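One structure, pasted below without further comment.
One chain of protein is taken out of this complex; the other chains stay put.
Read from first to last, the chains carry the letters A and B; within each, the first residue is number 1.
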Amino acid sequence: MTTPILLEQGFNGLQLGMILFLMAVGVTLVFGIMDTINLSHGSLLMFGGYFIVGAVELTGSYGLGLVLALFATALLSVIVEILVMRPLYRRGHLDQVLATFGLILFFNELAVMIWGRAPLYLSVPAFLDGPIDLFGLAYPAYRFAITAVAAAVGSGLYLLIGRTRTGMLIRAGADKRVVVEMMGVNITRLYTLIFALGSVLAGLAGIMVVPLVSVQPAMGDPILITTLVVVIIGGIGSIRGALVGGLLVGVLDTFGRILFPVYFGTGTGSALANMTIYILMAAVLLWRPRGLFPATAG
Amino acid sequence: MRKLFLAALLCAAPLVQASAEELRLGFISILSGQLALLGEEQKRGFDVALEELGGKVGGVETKVFVADNKGNPGDAVQEATKLIDRDKVQIVTGFAASHTTMAALKPLLAAEVISVGANAGPSPLAGKGCNKNWFSTGFHNDQWDMAMGQYMTQKGLKRVYFMGMDYQAGWDHVKAAIREFKGEKAGEVYTPIAQMDFSAELTQLRAAKPDAVFVFYVGPNAVAFLKQYTQAGLAKTIPLYSMGAISDPLLYKAQGDAALGLVTTEAWNTELDNPANKKFVAAFRKKFGRDPTGYAARQYDAVMLIDSAVRQVKGNLADKDALRAALRKGDFQSVRGDFRFNTNQYPILNVYVQEVSKRANGEMYQKLTGVVVKDIKDPDYVNCKM
Partner (left out) sequence: MVDRREWPIILVLAALALAVPLLGDTYYTKFATRVAIYGMAALSVDILLGYAGLVSFGHAAFYGVGAYATGMLINAGVASGFVVLPAAVIAAAVAALVIGALSLRTTGLYFIMITLAFAQMLYYVAQSLRAYGGTDGFALDGRVTLGGVLKPTDATSFYYLCLAFLALVLFLCARFLKAEFGVVLRGARDNAVRIEAIGFPAYRYRLVAFAISGAIAGLAGALMANLNQYVAPPGMLNWEVSGELLVMVIFGAAGTLLGPIVGAAVFLFFADILSGLTEHWMIIFGPILLLRVLFVKDGLYALLQKAMAR
């Protein structure tokens, strides 16, 4: 593999990793702070995708559509949090798994009923169409933009969690819920905020991914599984872990897909490529059972 | 609880008695899941045909049973079993994709139910596995791609990179093109059906520096691949060839201008000049407001074939041998012009070249640019001992 190709695949892995990072934040925060598993997180990616398509068609502008879609995702997530998640916080993990599994089934069918089964499309915003020159190679501008946006979001999160009062409360909420409550903070609203934050990030991931692959019912489910793997590798409750885990998985998956078939033939090669991240997860769990960067948020 | 449930079941299931005056026609296809748009389009062709026949296939009252195999071989088996046991169908049509077709045919052929496939023609059933009850009116998976392989050779291309979806149909289509292409194979890559992001594969493709690329992608994967191919700047430098399913009226809206100029091969085109095709295209446009795709056209043909056969046996569906003989004759007005079966009950076809273009009113369509090969036979029929 030549250096430019290596570089380009590296960028591909980075882009995938950043999308996974956006997805993982929501899952890891909800796991870590509310001790709740939410399988329907992938559905929020799907809805983000549908919302941007609808919003752009409605307003004719990508920028306006983006704002609308993010807002709609936030609204949807708040409704879900109040109706479904709140009763689940106190329940056992089995109940959470089953209830959110039921949500997935419901959401996927809802998408079919509203938007139909055919994939919906969105074109890349005109100014990002086509390749840009990246260290001498022609790399799709849009993919680069995705990586840049996700990185910006990541930095924003770091500042939010590390430098603001809300962030401090989020971190505290992970450790000592009772203490935070005694401080007079409305823990219910804090949980809603955390859930909405994670969901909007998932929606953003969906919004950004649509022009690449289009949006269709149930598209979030396979991404959900990969996200769970990222969270386990990175460590439950850790945003840093979500970033490292996401990048690790993104890069390994990208290179694995290409290299394994070359060395092991198409059949075994692609199987190994798909297995890579699970083997990694199993290894991490056995060596560091709590993930690479466990414990509190941030 | 069990009692209530059984009682409910008894009420829900009809007490079935197959009468010679009634045709129980099954339609099994992919009506949900990733490839649902194929099945839905087949159903449209089915509906247009049924409407034209006034709901009476072969002049006989027809009861239609629709089954959704969810794009899943396991479900295909279960749905086919339901069609046989619960609905007691005499003929089944539909059959969108190779893997679900192979699965559904297991119980169907075991129960000797006449099955008329309207789309995919899996290669295992064209050779040693051929069966007197299986009629593939659509095509054999190899045919269009064999033609494309020949076309690419005719064009003088030296190195071609091949990509496709990782399942029976993908292997069939891609390997057929490779077989007929006499130049150098620059690469052969299969991606999982579920994979929609081709960034890594496109990078490798670019690294291989081929003269052209041949792909087999359908439905949502076709949309995704084409868009990413264009965004990576590859569309301008490396021409893309495929078979008809990569871009058609179902996908134009999603693919946009990225699809313009795509050269593909297919055994049918809206512009084919024969009375049956003109009637069909007009009827479809009237009902759905756009050009039909090949899925609808082939399903229309399948229904018309069944219609002709039932007419020939004068509605006597109990005489299966006569019915099969009538089907084998293929004596009906096909939208593809002359239609005839090979000895393995797969069709012998003309394959055309078409290019995605725009009409004066901005509507995208498949422009018929020529004939690649006439009367192409699939390679497996020699192994069929029927």
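Methods note: a contact is a pair of C-beta atoms (placed from the backbone, for glycine too) under 8 Å apart; a residue touches a chain by one contact, two chains touch by 3 or more.
Keep in mind that this is a model prediction, so the values were computed, not measured.
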Selected residue (touches chain absent from view) among A:Leu6, A:Leu64, A:Ile79 or A:Leu105: A:Leu105
Options A:Val67, A:Ile82 or A:Met113, residue touching the unrepresented chain: A:Met113
Absent chain, residues of chain B that touch it: 1-3, 5-6, 8-10, 12-13, 31-32, 68, 72-75, 77-78, 81-82, 85-86, 98-99, 102-103, 106-107, 110, 166-168, 192-193
Residue ranges of chain A at the interface with the undisplayed chain: 31, 35, 37, 84, 87-88, 91, 93-95, 97-99, 101-110, 112-113, 225, 228-229, 232, 236, 266-268, 270-272, 274-275, 278-279, 281-282, 285-286, 289
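Assume only the chains that are shown with their structure count from here on.
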List of chain B residues in touch with chain A within their complex: 32-34, 36-37, 40, 166, 188-190, 192, 194, 196-197, 199-201, 203-204, 206-207, 219-220, 223-224, 227-228, 231-233, 250, 253-256
Chain A residues within the chain B interface of the complex: 1-2, 5, 8-9, 12-13, 15-16, 112, 117-121, 123-124, 129-131, 138, 140, 142-143, 211-214, 216, 218-219, 222, 254-255, 257-258, 261, 266, 270, 274
